[in-house]
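The complex appears here minus one protein chain, its other protein chains still in place.
Showing subunit A:
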Amino acid sequence: MPKHLISSADLDRGEVEAILETASSMHDVQRREVKKLPTLRGRTIINFFFEDSTRTRSSFEIAGKWMSADTINLSAKGSSTSKGESLRDSVQTINAMAVDALIIRHNQSGACHQVAGWVDASVINAGDGTHEHPTQALLDAYTLRSRIGDLDGKHVVIVGDLTHSRVFRSNVITLKTLGARVTVVAPPTLMPAGIGSWSAADGFATSWDLDEVLEGDDVPDAVMMLRVQRERMSGGFFPTPREYTVGYGLTRPRLNALLARNPRALVMHPGPMNRGLEISADAAESDASIVLDQVSSGLAVRMAVLYHLLAGEEVAS
């Protein structure tokens, strides 16, 4: 296992599978009456969040606590250029306290990468700007596997604001690592720069047309809808929310069309959802939806990540 988890690309297939296996046992722990494991007793974990988060932070915090680590939450507003404390100073202060892991969320891309170069602790990326969110990709893979088994050869479609999505960037890596085929769908204005050469190099497909993908020869096994941030709606990326929904929303008719071709197709969303915009209430509530499973998997997967990165291989075996 790598020391840090900064990018989904830090994990090879064997490592991803080991984490997901462990997550499965951790999931069983979650169902026990007494949930505490002694695994990380005496270890100190700091959740250092430079950006607001409720779900990711609480799930990392509970994961650490259930494994008997001492966990502390710290919040800091993202630093601004030339003013106040530098990022390096912020994290080195923490590092001086001899912590074992720093779980970092930051509103700017690459922050975790930089921090890993400055501290002795293991750094786990809990979301950095519009770059990556590797534990989200692991929990998405875990949730998918628990429904449809091995992802080898499965077709996953990711739809929405790809440009600003760290969920997309991590998922496309982890899904490919596990052998899935990936198609990403967005209007041209929400496709990241260089997606043409990028998708060719990394072996995934791109499309501007959701219906064509849903009705294509390669029937999707799962459709992951990404959140459209409110601030993008006035950013000129698309004319109106209504037009976005017509082009790229998972509406009732689209869900029906998908299920007609593959009754076992799954609907995912990393949350929080904009119901009525990128996903209809029907789709979110349907039997195909595994949105709530994604949330409950988060805890088990984060326990597994802490276990493998901090407890080391000797405990894992």
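By definition in this document, a contact is a pair of C-beta atoms (placed from the backbone, for glycine too) under 8 Å apart; a residue touches a chain by one contact, two chains touch by 3 or more; residues count from 1.
Just so we're on the same page, contacts and distances are computed from a predicted model.
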| The complex's invisible chain, by UniProt name, from "Heme ABC exporter ATP-binding protein CcmA", "Protein TusC", "Phosphate transport system permease protein" or "Dihydroorotase" | "Dihydroorotase"
| task | May I ask which residue of A:109, A:229, A:262 or A:296 touches the chain that does not appear here? | result | A:109
| note | By the document's definition of touch, the residue of A:64, A:129 or A:270 touching the omitted chain is A:129
| Residue numbers in subunit A that touch the chain omitted from display | 78-82, 86-89, 106, 108-111, 113-114, 128-132, 163, 166, 169, 192-195, 197-198, 201
